[in-house]
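What you see is part of a larger complex, with each chain still in position.
Every chain is named by a letter (A and B) in the order it is written, and numbering of its residues begins at 1.
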Amino acid sequence: MNSFRGQHILSVDQFDLDTIRQVFAVANRMAPYAHRQKRTKVLDGAILGNLFFEASTRTRVSFGTAFNLLGGEVRETAGMATSALSKGESLYDTARVLSSYSDIVAMRHPDAGSVAEFAQGSRVPVINGGDGPNEHPTQALLDLYTIQKELADHGKSIDGMHIAMIGDLKYGRTVHSLSKLLCLYKNIRLTLISPQALAMPDKVMAELDKAGHRVTITDQLTGSLDADICYQTRVQEERFASKAEADQYRGKFRLNQQIYTQHFKSNTVIMHPLPRDSRADANELDNDLNLNPNLAIFRQADNGVLVRMALFALTLGVEDLVAKYDCDVQWFTTKGQQ
Amino acid sequence: MNSFRGQHILSVDQFDLDTIRQVFAVANRMAPYAHRQKRTKVLDGAILGNLFFEASTRTRVSFGTAFNLLGGEVRETAGMATSALSKGESLYDTARVLSSYSDIVAMRHPDAGSVAEFAQGSRVPVINGGDGPNEHPTQALLDLYTIQKELADHGKSIDGMHIAMIGDLKYGRTVHSLSKLLCLYKNIRLTLISPQALAMPDKVMAELDKAGHRVTITDQLTGSLDADICYQTRVQEERFASKAEADQYRGKFRLNQQIYTQHFKSNTVIMHPLPRDSRADANELDNDLNLNPNLAIFRQADNGVLVRMALFALTLGVEDLVAKYDCDVQWFTTKGQQ
């Protein structure tokens, strides 16, 4: 049974173990299409309104690609300046008009709550591609999907795992949403490592506690962590009042091959929401980790396409029709070989 | 007989009753495709050059969607900064080059006369999507189509109707173009309500007079108007010398449920070219009218897609082939149910 048909996807709060399983099962089936072993035209003629009112390339192109991979077409915006929104138009009006131009909408907007407000005026389903400091549900889902897949390679499951979250846990919406989803599971240990001023908010802490998970808080990366997953965050410069304030925290929890080996297991999976700041004065994930097979950051991006294909297929009710519209891949491809 | 095959569509001056009927007849036939009851691939392989050299989201996406709904593909620009036009390239050169990249062009540009100039160098048909203060013919056509459709619901026709136009009638190109089209009809009464400084230009007044229409001019919204249509305009901030000057006229002719009930009939249709300014200090159309079934502003936007589909189909000569390339809609849709 498809619980998603015609529904908006605005928040991780909408998900439970059953709906997560539905999404992940379909995502698994999308892999051959993303790897160009097959292709499908199941959404031939359908139109995605890819409405990005905030600067983004990767998430916008990821949603657009996911829709193209199902055979659909994309109409998009990239940025606010070219929009009537700058002439005082309400989100409701924008939704009533723009939603009539597509079969489904993926939307990103800098203001918290904006996507839900848009959804109220929309005549088609809306998928939240990020509403400022609030949510980015597809990121949380692809993170969870990645965790499940990586743990499965180690013969483990999400229940009972140990995850370390490092860096800016106060402004990082990805760790908030991921934590919420983890509350659906059992016996998870979380080690939260951040400067005190950037600690995980109380609201999230309360939910983790209610779910019965064991949480360790520290402001130092020390000793040996037997973490299965290490989720590194980026300093959310745009969420701080000023760059100077953000800069105080850069480099606090840097991870490179040497530090990784010192504190983590030989198979701890390293994750990061990207983009990764590679400038000389940044902290984050050093490039010497690029060849470490435990660095899952690019597999996360790949999984994002699978999860978004799954959400599109489920919302438009075609998850069981994908194979019916299979075609061959007629061109030479280097994909799926890595 | 199709009068449009291979022709540019630059101005409302090109239209007469016969060509308008052709466009509206095809637009009617496009409704099932826009409502996703059917889909067509009649323009499969065709390419629209959607060249928007001025900020716009709704009109650009409307044109792109109309072309996608006919099965075609879209290549577009959004804004001037990314264009060679900023390196001193002439519109003629731009047209010779960019027109070779598509089968038909829809174009918006801030300068009056620019689209006609581009069309001279273009090797494919060009549809004017708005050339600054000059014309926006597809808007005029969708406005007229909306009027005809709304009046038909009341058992009336355009001949003999009474339309009130309110607000900025000096800079509002939509009311100029609509008035020109109305000159093709008979026995129309127009009540023009605007500040004296924003009155309808003499040129338009002369044409209305020549067409034998009765025109009443006033700078007050008073009494009972038995208007069939009320066309509200927006303050064209970008056409004034300064924002301060534009602000003098905001709120002069505000319309909300109470004012509407006070001055209009119970079935007067309310129209507006959008976007509607919903900020606290704006005038225009209040949100308390949103649930009033006589508010036709979103039906106008929907009709814009039908009219643009019709113009594409006629110009590319496929108006009688659309049904031949029908396919089923394979996905779950919430459209056409409102």
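By our rule, contacts are C-beta pairs under 8 Å (C-beta built on N, C-alpha and C of every residue); 3 or more make two chains touch, one makes a residue touch a chain.
Since the structure is predicted, the reported quantities are computational estimates derived from the model, not experimental observations.
Of 3 total copies in the complete assembly of this structure file, 2 are presented in place.
By our rule, only the chains that are shown with their structure count from here on.
When the CA atoms of chain A are superposed on chain B, the rotation angle comes to 120 degrees (nearest 5). Chain A and chain B have CA centres that are 39 Å apart.
Across the interface of their complex, chain A is touched by residues 36, 39, 41, 55-58, 61-62, 64-65, 68-69, 71, 73-74, 78-79, 237, 274-279, 282, 287, 290, 298, 301-302, 305, 327, 329-335, 338 of chain B.
Against chain B, in their complex, chain A makes its touches with residues 5-6, 42-47, 49, 73, 75, 77-78, 81-90, 92-93, 96-98, 100-103, 123-125, 315-318, 321, 325.
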